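The complex is shown incomplete by one protein chain, all other protein chains being positioned as in the whole.
Here is subunit A:
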Amino acid sequence: MSTAATATAPAVTGIGVAAPNGLGLKAWWAAVLRGESGIRPLTRFDASPYPVRLAGEVPGFVDEEHVPSRLLQQTDRVTRLSLAAAKEALDDAGADPADLPDYAAGVVTANSAGGFEFGQRELEALWSRGGRHVSAYQSFAWFYAVNSGQISIRHGLRGASGVIVTEQAGGLDATAHARRQIRKGAHLVITGGIDSSLCPWGWAAHLAGGGLSTEPDPARAYLPFDRDASGYVVGEGGAHLVLEDAARARERGARAYGVIAGHGAAFDGPGSGSAGGPAGGASGGAVSSGCRLGAAAEAALADAGIGPGDVDVVFADAAGERTADRREAEALAELFGPRAVPVTAPKSMTGRLAAGGSALDLAAALMALHEQVVPPTTGTSAPADDCPVDLVTGAPRTGLRLRTALVLARGRGGFNSAVVVRAPAA
């Protein structure tokens, strides 16, 4: 049953990455396996007046190397990162949309903040100089859908497209929606998610939302599942994936990193306390049974036609907040048994990237299957006693047979999402 499902599930044939610990798939993955963190003091603006001064910034991104001159005045940093990752994913897939029939290829990306920095600049212009000084491009440059739109225009992808806004869960939900489009007949969809809001205006929003760690030491600020967990760090970036109809991908001889075999989503009920942060966040103590991450995971396994025993590794949401971490660990223990499956959180090296975070986790899960290695969680040296998970810490874990990965994500506001990724059918 599951093998047949895997054979027809859409394949991921290309990956593009913009992450705080590496720009580009190769640089990022090498850094992940080295356990190299991208969490550092903010450089994009003077963060000294704020209580939080750490973030995960994508290093070494030169706009002109990735974005044509015509687009520089009309794009926020988030869209520039997104265009670069989409191009890398397409190149990596060896796919040229121009070869496809018209309307056969689309874009479904996730985003949480739009072009925040662009919007800040135009607000400054509005209030200091007046409305006539606001850029005409503000009309779309700030908007959540702008990444999908610019990717579509750049590569001539005129098929069904869209944007998903479910915060950190978005990268998974977008991929699930891209899978729907493939099932409806699309040949290829660029999916995933990228976010960037590391400007004072974005920072004010992150701080107001609560849940951020005020720990000043980059190595101690974001410690998922650790007894000393004190919140999370915000980062920018994410990943884009090229999703293709499996049979067509095989026909053109494309390499597949893996297939998207299952998806489940669930929304937290009232009183779950999830509105203040990732499933708990600032509210912390408001424990209830409302967190439905486990339900999302079960739905994803059912959709993939597999059972918990088939899962070889879990990429956790890893909120970095005690209550939320405990809830996730309990959900995993209930599903798999205590410490029964390796769990990892490479986002400990990037911070939480909003919609980009779960997209990057998908990329990590695909690379784990492709290279048969589980990347480590860094910072955290051992999970807290009340978090009964087999957390992979310190160094990558090898010697396992990795066929199936479960990727989990919780988005601010109560979104839970889970995706099952499987190795391509042999």
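To be clear about the criterion, contacts are C-beta pairs under 8 Å (C-beta built on N, C-alpha and C of every residue); 3 or more make two chains touch, one makes a residue touch a chain; residues count from 1.
By our rule, contacts and distances are computed from a predicted model.
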| item | value |
| --- | --- |
| The complex's invisible chain, by UniProt name, from "Cytochrome P450", "Non-oxidative hydroxyarylic acid decarboxylases subunit C", "Actinorhodin polyketide synthase" or "MmoB/DmpM family protein" | "Actinorhodin polyketide synthase" |
| Residue of A:139, A:214, A:381 or A:398 touching the missing chain in the full complex | A:139 |
| Selected from A:70, A:184 or A:401 as touching the chain missing from the view | A:70 |
| Subunit A residues touching the omitted chain (full complex) | 68-74, 132-133, 135-137, 139 |
